[in-house]
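And then chain A:
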Amino acid sequence: MSIEVESLEKRFGSAHAVQGVSFEVPAGSLMALLGPSGGGKSTVLRMIAGLEIPDAGTVRIDGGDVTKLPARARGIGFCFQHYAPFRHMTAWDNVAFGLKIRHRPKAEIAARVDELLELVRLTGFASRYPSQLSGGQRQRMALARALAVEPRVLLLDEPFGALDAQVRKELRTWLRELHEKVAVTTVLVTHDQEEAMEVADRIAVIREGRLEQVGTPAECYNHPASEFVLTFLGPATRIGGTWVRPHDLALTREARPGSRPGKLVRIVRLGFETRVELLLDDGADTWVQLAGRAFDDLHLDIGDRAHVSADRARDFSAVPTASHALASEGPNGAAEASR
Partner candidate 1 sequence: MTKWVLRLLGAGYVTFLVGIPVGAVIWRALSPGIASAFDQISTSASLHALGLTLESAAIAVAFNTVFGVGVALILARHRFPGASIVELLVDLPLSLSPIVIGLALTLFYSSREGWIGGWLNARGISVIFAFPGIVLAGAFVSLPYVVREVLPVLQEIGTDSERAAETLGAGPFTVFFRITLPAIRWGLAYGVLLTTARILGEYGAMSVVSGNVVGETQTFTQFVSADFTNYDSAGAYAGALVLGMLSVLILAALSLTRRRGEKQQ
Partner candidate 2 sequence: MSLTIPGPGADAAPGPQHIGHSSKLRVAGKVPGPALAATYLSLLVLLPVAALFSKAFDGGSSAFWNAITEPETFSALKLTLVSSLIVVVVNSAAGTMIAWLLVRDARFATNRVIGWLVDLPFAMPTVVAGIVLISVYGANSPFGINVTYTRLAVVIAIAFVTLPFSVRSVQPVLAALDTDTEEAAASLGASPWTTFWRITLPALAPAILTGAGLAFARACGEYGSVSLFSGDLPFKTEVASVRIFGLIESDSVPAAAAVSLALFAISIVVLSIFGLLRRRLLPVEADA
């Protein structure tokens, strides 16, 4: 069940929340809508869901135009950041809700609910109320509830945003596994680029209501369509006026051909990696990201002099300041930028 959105527009009062957004989600894939908070990605998701109606543009699910259909007629599943649990019902009843209102036979409902609870690993919690479940459990229940009615597409609005960092990471992995198992076309909204990179088949970067780039995580990371995508998706710093990834830089005591000298200003040890900030002799600030052990072996400290080499770094000099997709608005623009 593929999804196509074309030239979506949405205003809230004087705020232009979504402008000319178009992209496709191939059937069975997982697309992440990634971008800073307030950038319009939730609005796009809600327009796909039918919880908002676009001012202009179309939404197609599986080829059929659903733009003006209300949410309940689109055959979608939706999960909210704060889970939206039906508090007065048990977990079991929550999951069964969609089936009950479709008046399916009791035996069928029971079988399906049990199956889903097992899928999300909540079998023993069926008779608990949402208030008796942890945040992660509530979200898994919400997912089971959404999947119960066999939706054509699954839409997740910052599903892990309200959870602890550790739980978030676990659920991320779990979601990816679930997707492999169930293979429903899924769109996930997130502002966490690590999450998008880890979980999604394709990423659509949305900022200030506009689509910056659509592509696989690797494409977006290594061939960003704009400076924004470059700096948002991963760490970035400047050497000699061009952008590089800090983890592509080499740090040495002695000079090397093409290296730049500087002084260590700050050292941040994160255990698995170390970040070293330097003030280069040409006056620029930069930083280098290296494995913790690698840095220790250098025996460098604050105030010491060292050299930074970018010879093995990917060249981002061709990255435009603003995305092509914005320069040439329209469906072609999106296709171009994803090259």
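By our rule, a residue touches a chain if its C-beta (ideal position, glycine included) is under 8 Å from a C-beta of that chain, and two chains touch if they have at least 3 such contacts; residues count from 1.
For anyone wondering why these and not others, all candidates are chains of the complex that A comes from, given by their letters.
Computed from a prediction, not measured in an experiment: that's the story for all the values here.
This complex places one of the candidates 1 or 2 in contact with chain A: number 2.
Note for the complex: chain A touches candidate 2 at residues 49-51, 70-72, 76-78, 80, 82, 84-88, 97-98, 101-102, 129-131, 142, 145-146, 149.
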